[in-house]
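One protein chain is absent from this view; the other protein chains keep their places.
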Amino acid sequence: MPPFALTLGPVFFHWPAERLADFYRRIADEAPVDRVHVGEVVCGKRMPFSDPCWPDVIERLERAGKEVVLSTLAAPATVRERRSIDELCGDGRLVEINDITALPARSGRPFVTGPFLNVYNEVAAAFLAGHGARTICPPVELSLTAIGGMAHARPQVEFEPFAFGRLPLAISGRCYHARLHGLHKDSCQFTCEKDADGLAVDTLDGQAFLAINGVQTLSNQVHAFCPEPSALAAQAVRRLRLSPHTCDMVEVAGIYRALLDGRLEPQEARHGLSRLDLPGTMVDGYAHARPGWHSVAAAG
Amino acid sequence: MWPQRMELVCPAGTPATLRAAVQAGADAVYCGFRDDTNARNFPGLNFSVPELAEGVRFAHGLGAKVLVAINTFARVGEVDRWRRAADAAVECGADAIIACDVAVLDHVARNHSGRVRLHLSVQAAAGTPEAIGFYARTFGVRRVVIPRVLSVQEIAALNRAIDVETEAFVFGGLCVMIEGRCYLSSYATGRSPNLNGVCSPPEEVSYDEDADGMAARLSGFTIDRYRPGEPAGYPTLCKGRFAAGGKASYLFEEPVSLNAGSLIAGFKAAGVTALKIEGRQRGKGYVAEVVRAFRSAVDAVEAGGDAVEIDRLLAAQSEGGRQTAGAYRKTWR
Partner (left out) sequence: MVAHAQTMNAELPAFVRRLSPAFAALPLGPALTLSLRALARRRPAVFERLGEFRRERYFIDPVDLGFAFTVVPDGERAQVSVARKGEAATCAIVIRGPLLALLALLDGSRDGDALFFNRIIAIGGRTEAVVALRNAIEDAELTPADFVGLDGPLARLADAGVLGGLDMARRLAAAAPARAGREP
């Protein structure tokens, strides 16, 4: 059986440059992941803060033998944001496309599609593969079976289900952190920086439900899909994506590595994850074609 | 393209509404088939194939166009069902297909080019010259329904950078999230706009009375609460009241609807080709009333009428219920 690979997706949150540098230094040295995404995906206004740290981060990761992917914005709007996409798409490294805006600039060279791009069926997957898609991280609401349907039909593309982290559920033109603080997006004061895993959104009856991160809305719960390696192989899936949080991501990666190597049973992996400082309870409904907040493995 | 008269595109959830909208002065109506190939897949709504054929005959007889929305994403292994819907729309004589999925766009471009126009649905979330240009070059898309996140100034700049028509929402429901990129509904209910053509579906809705009044819930999640006698709302996820950062508020958006009636002249100046009224789930009486008002307002703008006159024509549409001009004004963000 060929080995399974692990990807660390882009950081969705507005972490200060120092925190990013520290985080990736540890990932480079200690995390058993094969591929690491870097770059701002959620909000173009944050880019001036993080941009300066990326050259060192990339160098460090590559020295440690990681494959680096440059992630691009999910909802580019301004001229500056569009230009940043164009520049990143010119790079020789792999690039992650999160909006069709990037496609003309990258077509013909290899790229990854992120969970913000609507790839729902084998025809769309083939279309993107024809333009250069090498890895597809499908929309989070697709089940493993649906992903497997695409993977079987398109063996030349690698499919990478979103396996760990708060689920990226929506993106808006409006900044909810700014709105919550009585501000507008254009003069937002970067209040999203205070919530390094997003800010919890509960219902009026006190149910944990969602989380906001600037213009992004995530699940409050942490998607923690821990399948049997054989279940992944049966769906022709050979790679999983882990999404960064402030909890010990080296430990998270270690648990998934052990799970994929067959050294940990799924329930042991879930138990290991549950002992970390996660921002929410664990769910996995989407992977099982259920509502995203359902927890199928825990019930089983 | 600019001197052209702006087109008024109106919703038709049922054949009766199609007739009402056309008679009220719609230049075009948009509708969908009675299944999950369209993004308003609500029980009791939409068209069978014979009903669409009859609707097209009726509309064409009065000089109106029919645009068929096939604007969900085809499911793995079921792409043919979406292709057949597109074929059926063409057979019925539809003037355009509104699509977002590459599988549907590609099918129509390959097989029906010249027989039907392709419009890019708002669900495709194409809001930059690069994205729109890509869809235009690759599939021959003729018109883009612009995502409801751009201001009027940005739409004007966009129109200068592209050579396809644009269609802007002007009235009705308002998505606060970028459409086609929102999975809130499936997170709570298992069903979503992209996959099932529904948001916050009615089978997951419950209205529960208790000591504090009534709770509107979606799959058990409380989306809003109402005191006894307080006007209630449908528990659409992004219009709910939630607690965050220690306070309860309509965090994403108030339960408002879009009314950009005062911006019609601005849209004209920004080079917008068509104005779209949302509301395929609304009744024929409501649709006819809104279409009539916007018909006269658009005609007045085209004839060079002033803002006072436009406001007067649309006055009835701004009563009752809270409204917003949404992202068209930059302060919304």
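A few comments on the model shown:
We just call them A and B in the order they show up, numbering each chain from 1.
Note that in this section a contact is a pair of C-beta atoms (placed from the backbone, for glycine too) under 8 Å apart; a residue touches a chain by one contact, two chains touch by 3 or more.
A quick note: this is a predicted structure, and the numbers were derived from the prediction, not measured.
Put simply, the missing chain touches B once the whole complex is considered.
Which of B:G140, B:G220 or B:G233 touches the hidden chain is settled by the complete complex: it is B:G233. In the full complex, chain B contacts the hidden chain through residues 13-17, 42-45, 48, 51, 201-203, 205-207, 226, 228-234, 281-286, 319-320.
One rule holds in what follows: only the chains that are shown with their structure count from here on.
Mean C-alpha positions place chain A and chain B at a centre distance of 30 Å. Residues 74-77, 82, 85, 99-105, 116, 118, 120-124, 127-128, 139-142, 146, 149-150, 153, 167, 169-176, 178-181, 184-186, 199-207, 209-210, 212, 217, 219, 285-286, 289-293 of chain A are the ones touching chain B in the complex.
On chain B, the positions that touch chain A within their shared complex are 73-79, 100-103, 106, 124-131, 133-135, 147-150, 154, 176-178, 180-184, 186-190, 192, 194-195, 215, 219-225, 238, 240-245, 247-249, 251-253, 327, 330-333.
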